[in-house]
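All protein chains but one are shown in place.
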Amino acid sequence: MKLAIASGKGGTGKTTIATNLALTLDDKGMEVQLLDCDVEEPNCHIFLKPKIESTAPVTVLIPKVIEEKCTGCGVCAEVCEYSAIAVIKGKVLIFPELCHGCGACKLFCPENAFIEVPREVGIIEEGKASGISFTHGFLNIGELMSPAVIDEVKKAAGDKEIVILDSPPGTSCPVIAAVKDADFVLLVTEPTPFGLNDLELAVGMARELKLPFAVAINRSDVGNEDVKEYCRREKIEIVLEIPNDRRIAEAYSRGEMVIHALPEYQKTFETCWEKIIDLHQNMMQAEQQEKTATES
Amino acid sequence: MKIAITATGPSLDDQVEARFGRTPYYLFIDTETMEFEAIQNPNVAAGGGAGIQSAQLMADNDVKYVLTGNCGPNASRVFGSAGVKLIVGVTGIARQAVEKFKAGALVVSGQANVASHFGMGGGQGMGGGGGRGMGAGRNRRS
Partner (left out) sequence: MKEIVVISGKGGTGKTSIVAAFAALAGKKVLADCDVDAADLHLVLNPRIEHREDFSGGKKSKVLEDKCIACNRCIEECRFDAIHYPVLGNGKTADTPWINPIFCEGCGVCVRVCPADAISFEPAVNGEWYTSSTNYGPMIHARLGMAEGNSGKLVTQIRQKARDIAGRDDIDYIIIDGSPGIGCPVIASITGADLVLVVTEPTLSGQHDLLRVAQLTSHFRIPTIVCVNKWDLNPDLTEQIEGEAKEHGVKPAGRIRYDNAITEAQIMKTSVVEYTGGAVSGDIKAVWQNVLYALG
């Protein structure tokens, strides 16, 4: 089961839920892996304090011109949609930070004068936090290719029965890179007008990607009923509600796990997991039935 | 000699634009006669790499010097290759800036004065006017 934790905007409690859920399941003796895919601002390690055992660079392929073969014809600059190549006075200039790695320059060079070489855009670190297998990545400052780092973090997914992904906030490319092949997505929101607005965007994304999902409401008693009303109307299950408990905010501010500071919440996360498993099974069954129906 | 200056409008009486890659206009000026040609920046709404594209435009037009407010490292690299000399930190009315240049009062920087905005999916001007609102010579109403 690969569960992605996502939200339309930052600061809704994604990391809190990802880390506490992972640790709750680990405490119950399950095999858990946590992948922090928010490679621009990874925060899970602040709470889980993993012991890092290995570090590896993340690279992308960028073009390199073999000067002896190059005639300075300028085709590479013409076909590059990202302006990552300029040909000035017959000399090819490559701007690696703008390169998306599409391979157009190499493919269309009439002289076959390009090779591709790796370039580091970030790192990933792997380790253990309690029994949890932990992986996160850091995008180098100023780099564009966060999906490349996210993909590398995700490659660490092993055969653990439970894989939890903490996704970046929003609905942009890095988020899609993180959630696209999850079995289930948990969308975290708050019961406020901002929370509702951003939840609608996140729901739009999950539906577009055809991913099964449910909602978690953080600080569930602060705002109004609009988020719940929306979920009822859209037939979206709410599998977790965390009340607005000042002690949680204080524990968070100190970098402490909620279930350590306030053990009574362990049950809350357990119940959430059971609901997700049930929902997922029901959805799989429904899908299976539909398939059989179309086939017959 | 042919030079180029970034400007907010199509005449020598317009302000020098602080951004190189995203300037609304480039003025190509013959410093001997002060004859000039204004061209609208074709890269102003480019997705990314506007600085590089615009720098290439300068090279293609055989410009010897570029006068602007801010310029990032990518455009600067193109200038280096093309042998175009770069003067940054230029403010005020375009005509006055050219006069100052002719009097030798402006110094070639030879390099970028603001960090690149690369890798943002593009969309921002190179330099983007890193010093705007802080320097002298702006129309500040305070």
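Which chain is which? They are A and B, in the order written, and residues in each are numbered from 1.
Throughout what follows, contacts are C-beta pairs under 8 Å (C-beta built on N, C-alpha and C of every residue); 3 or more make two chains touch, one makes a residue touch a chain.
A quick note: this is a predicted structure, and the numbers were derived from the prediction, not measured.
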| item | value |
| --- | --- |
| Which of A:48, A:109, A:150 or A:176 contacts the chain that the document leaves out | A:176 |
| Touching residues (missing chain, whole complex) on chain A | 8-12, 15, 40-41, 43, 46, 79, 81-82, 100-104, 107-108, 141, 144, 146, 169-173, 176, 192-194, 197-198, 201, 204-205, 208-209, 222-224, 244, 246, 249-250, 252-255, 294-295 |
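Note that only the chains that are shown with their structure count from here on.
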| item | value |
| --- | --- |
| Geometric centre distance via CA averages, chain B-chain A, whole Å | 40 |
| Residue ranges of chain A touching chain B (in the complex, touch as defined) | 81-84, 86, 88-89, 91, 93, 95, 97-98, 142-145 |
| Interfacial residue positions of chain B with respect to chain A in the complex | 46-50, 52-53, 55-56, 59, 74, 77-78, 81-83, 115-116, 118-122 |
